[in-house]
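Heads up, one of the protein chains got dropped from this complex, but the rest are sitting where they should.
Presenting subunit A:
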Amino acid sequence: MIETRALSVHLTGKPVLHDVSLSLPRGKLTALVGPNGAGKSTLLTALGRLIAPASGEILLDCVPLNTIPAPELALRLSILRQEGAVGPRLTVRDLVSFGRYPHSHGRLGVTDRAEVERAIDRLDLAAFSDRYLDTLSGGQKQRAQIAMVLAQQTDVILLDEPLNNLDLAHARRVMRIARQEAEAGRTVVVVLHDLTVAAAYADHLVALKAGRVAASGRPDQVVTEPVLSDLFDTEVTVAEVGGRRVVLTL
């Protein structure tokens, strides 16, 4: 479980998150939604301890995040960044194997190898596992990055827009994986732009707007016409199709 208390984050001196207090429960899938520039990625990077808060606190299982040693944190928390960075020329399997680094420190054991293969299979990458990343399509690369995070097998999984570049079948696959991970007792936080997907898969939604929490609650509380219209400053229709909430914007 992650909690934030009166969290404020500045980027290059500019305040980006203001007074964010949240509880992200274990065993649940939380969707982080909101307009571009709302601060979703900033919140996620702060939760992953990649940027230090200007004020306030982040607690991981009731322990202040900044007191946890780096090697231990890497065993407990993993993060998928929004911008897929260009890195060394690696094969998919090599990349995913580096997700095991916190466990293996470079010496892959039997469990490590099994986890790597499982992550590759779960993201439907078996056919590409020996290909170099720079020879893959955008969606295939994104899946490889997700597989790397998954191979890390941490209690907390933070995914920033994991559905970027994915076709609908693979988007569904990734959301199902996120749900399975939550149901296995992990704390899963996913930044999503597709509110229909968020409503269908998340247990819990947090809506950010201009660096503040604008709404939070169950899908039926947040995925509603008034809340969403207000959140995005545009008219939004929420329809019910086959027992599911579908968000229409056009």
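The rule is short, and it goes like this: a residue touches a chain if its C-beta (ideal position, glycine included) is under 8 Å from a C-beta of that chain, and two chains touch if they have at least 3 such contacts; residues count from 1.
Just so it is clear, contacts and distances are computed from a predicted model.
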Listed names "DMSO/TMAO reductase YedYZ molybdopterin-dependent catalytic subunit", "Glutathione S-transferase/GST-like protein", "Dihydroorotate dehydrogenase" or "Iron ABC transporter permease", with the criterion being the UniProt name of the chain not displayed: "Iron ABC transporter permease"
Residue, one of A:T91, A:T196, A:S216 or A:S229, that touches the chain absent here: A:T91
Sole residue of A:A6, A:L50 or A:A239 that reaches the chain not shown, by the stated touch rule: A:L50
Absent-chain interface as seen on subunit A, which is shown: 45, 48-50, 70-75, 78-79, 81, 85-91, 94, 98-99, 101-102, 105-106, 132, 152
